[in-house]
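The complex is shown incomplete by one protein chain, all other protein chains being positioned as in the whole.
By letter and in written order, the chains are A and B; residue numbering begins at 1 in each of them.
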Amino acid sequence: MSGNEKIKLLEIKRTEWFILASAIAAPFIFSFSPYFQGLLIFVLLWVIMGTSWNLLAGFTGQVSFGHAAYFGIGAYAAALPFLHWGISPWWGLLTGGITAVFLGYVLGIMVFRLRGPYFALGTLASAEILRIVFGEEKWLSNGHNGILYMTTWVSKYPYYFVALILTIGAILSVKIVMKSKAGYYFLSIREDEDAAEAIGINTKKYKNIATIISTFWAGMAGAFYMIYMGFVDPETVFALHNISIITILVGIIGGVGTIWGPAVGAVIMVLVQELFRSSFFGFAPDWVSRFHAMAFGLLVIFVILYMAGGVVGDWDLIAKKFRLKKSAEQ
Amino acid sequence: MKASGILFVLFSFLIVVGTDGCSKKDSDSIKIGVLLPLTGSQANFGEMEKNSYEMVKEQVNANGGIAGKRLEFIYEDDTGKPDVGRASAEKLININNVPLIAGGYSSSVTFAACAVAQQYRVPFLVNTGSVDKITQPEDFNLTISDGNKFYIYRLNPAVSEYASGLEGLLSTVVKPASVFIIHENTAFGSEGAASFKKFAEALGINVLDVKSYSAGVIDFKPLLENAKKSNPDMVYMISYVMDAALLMKQSREINFTPKLFVGAGAGFTMPAFKENAGNASNLVLSATLWHQSLPIKGAAEYFDSYVKKYGGEGPDYHGAEAYAAAQVIVDVLKRCNGDYTTETIKSALDKTDLMTVFGPVKFTSYGKKIHQNKMDTFVVQWIGGQLKLIWPKNLANATFDYPIDWKVAWE
Partner (left out) sequence: MIFQTLVYGLLIGGLYAMIGIGMTLIMGVLGIINLAHGQLMMVAMYITWVLWQYAGIDPYLSIFITIPLIFFLGQGISKYLLYPLIKKESILPENQVLMTVGIGVVLVELIRAIFSSDYRSVRTSYTDASIRLGQISLSVPLAIAFLISIIFTIGLFILLTKTDLGRSIRATAQDRSAATLMGISVKKITILTYGIGSALVGAAGVLLLPVYYLFPDVGPIFTVKAFVITILGGLGSPIGAIVGGLVLGVAETFGATYLSMGYRDAIGLVIFLLVLVFLPGGLKRLTKI
């Protein structure tokens, strides 16, 4: 790779520096409230998950409905050595991603033979099987009792910055790979896998590359979850709805197949859920909190119906609708 | 520019909302956090507990509050999920600045939320979450002697003690030779099963098998046929209410007749169990932590006024636990002499010695546990469509119907 090309791969726009700066500043802006800092950490966690899913689904066209499998295995990669040998879950940041890649490879042998909806169902079933196994095999995972670990710090800052580093890593890796030759192959597989095969692209190889990167970050997110939350149980980390589906929705709301879509989707998702769950932080009457799930469901329906490209993908359209208003303000 | 534009808008929105949310201060009231499942599949229990907390609050405030201040409970919905439970506990501590958290329904959520309270050094008064480790300091990197560093207090007995009330009944009256254990595969179910196994073995009862099942079973007959084949004297079941009803109905269907069917509280004491199982619920036993007919001051009054206020079949032990927790909170706050900070509340909790509708409450240390309220449990039996207290004998309001002729009971 020539020097010029390297620069091109790592090109970072001004706006992206701005986002990075605000992301670094964010926990200090919210220094008055660890609770809001906690929400920010959740946002980052979902950015990692959404970005991971988006590489495989949005860019490569392999829509996984079972990302909880990699998330969960990453979390248990951090938790199991702690349970059995008292090894700190922080080592999960080394092992979590790799374990998930390994799982992704094994499952890939099976599910990459499948196309479209079959692939989706195959991944969904894999995650569900893992959920049941980790619930039943008490000798391995402590079953439904879960694994608790007293987290290292009360302060949110260290966790926030660990999460931020992981997030930057995930987004950067997707950016780089999408600017490289592999990225074009991913897109061609998404558009038409048979045609890609026909023009001589080794689709199996490139699907595996996408899987390795994707599952790695999902596993890292899982390991970080264990480190930060200090608690895993199979129903939480292998959850079909709360992990696999939410991951997809983060991608869809933000914009499938865009670098920044999952980031925007994660912010919206956490914000909407938390605003409703806490009755708009106590401003709205109590009954509002009962509708946190419904609000989210309606948001999904709305986005899919009217913003098929997600917020980032359809930003130009949205901006156009509001442009009149904006110029009036100025 | 587009992505950063969106993020900027969202950020500024968060800041505006965030700062406003914190500026609200109200010095006329004492705010206590309560963590309960108010939506999701456990919501009906959460609702029962919330109602009970509200009853105490209304009564206290009607009588002038606590040292002139109104008592206020801030309910957070944990939705039955451990991660939401943790986030909710953080919100109560950081945003609402509560000096004490109470509640905690499901075992796994309570345990996860307790870890948060422990880290922030805010007392947590657990009233339902029952896995043993909640009050075991070793699970929080502490030792038994660290009582002054341990912020978790529990009013209800641990799941391993649920069945203790059965001991006398089993060893003096029934004397079963064998038991078959069936449990749902949750933290509550599997820990309850493991400790009942130990309990049975200590009594010299042969444990034939321990079988678990997951939610969503329509047909328990494969499991029950296995149990029937092993011919146990007694079946011990840890299940929530609708599974409990299905287990009994299908036992009747396949004519499975051990000497005793015993439930481990949870679903077996709920009115909905009787309603759904019909005659199949007749003469089924259950361990229970509380019954409205117990000779405890206020128990019957609590039950009656709950029914009067909210209608329905009335609360079971879950509601009584919540009511008692609220009573403890009122008592503790009154003993704080106007200093409602975490440390004062913690030392007031240490000195608690109060008679509640749930029985006497006192936080003691024994075994691996500290800050645990030790209490007796009881045995009830469904007799003629009503839940009757049958053990211990000196408190019973009905005689134990035994031996049981299931053919007659199920007619």
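Simple rule for what comes next: contacts are C-beta pairs under 8 Å (C-beta built on N, C-alpha and C of every residue); 3 or more make two chains touch, one makes a residue touch a chain.
Keep in mind that what you see is a predicted model, and the values were worked out from it rather than measured.
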For the chain that's not shown, point to the residue among B:R252, B:H291 or B:K346 touching it. B:R252
Decide which residue listed in B:E58, B:E138, B:E225 or B:E301 touches the omitted chain of the complex. B:E225
For the full complex, which residue in A:L39, A:I252, A:I268 or A:V311 touches the chain that was left out? A:I252
Tell me where the left-out chain touches chain B, residue by residue. 39-44, 47, 185, 211-219, 221-223, 225-226, 229, 241-242, 245-246, 249, 252-255, 272, 275-276, 278, 280
Those residues of chain A which, in the complete complex, touch the missing chain: 57-58, 61, 63, 65, 110, 113-114, 116-118, 120-122, 124-126, 128-129, 132-133, 135-136, 190, 240-241, 245, 248-249, 252, 256-257, 290-291, 293-294, 296-301, 304-305, 308-309, 313
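Everything that follows uses one rule, which is that only the chains that are shown with their structure count from here on.
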Mind pulling up the chain A residues that touch chain B in the complex? 15-16, 18-19, 22, 26, 29-30, 32-36, 38-39, 42, 132, 135-136, 138, 143-146, 148, 150-151, 154, 229-231, 233, 235-236, 242, 260, 263-264, 267-268, 271, 275, 277-278, 280-283, 286, 289-290, 292-293, 311-312, 315-316, 319
Of all residues in chain B, those that touch chain A in their complex: 1-8, 10-11, 13-15, 17-22, 24, 38-39, 75, 77, 79, 81-84, 86-87, 90-91, 93-95, 108, 111-112, 115, 118-120, 131, 133, 139-141, 185-187, 189-191, 212, 214
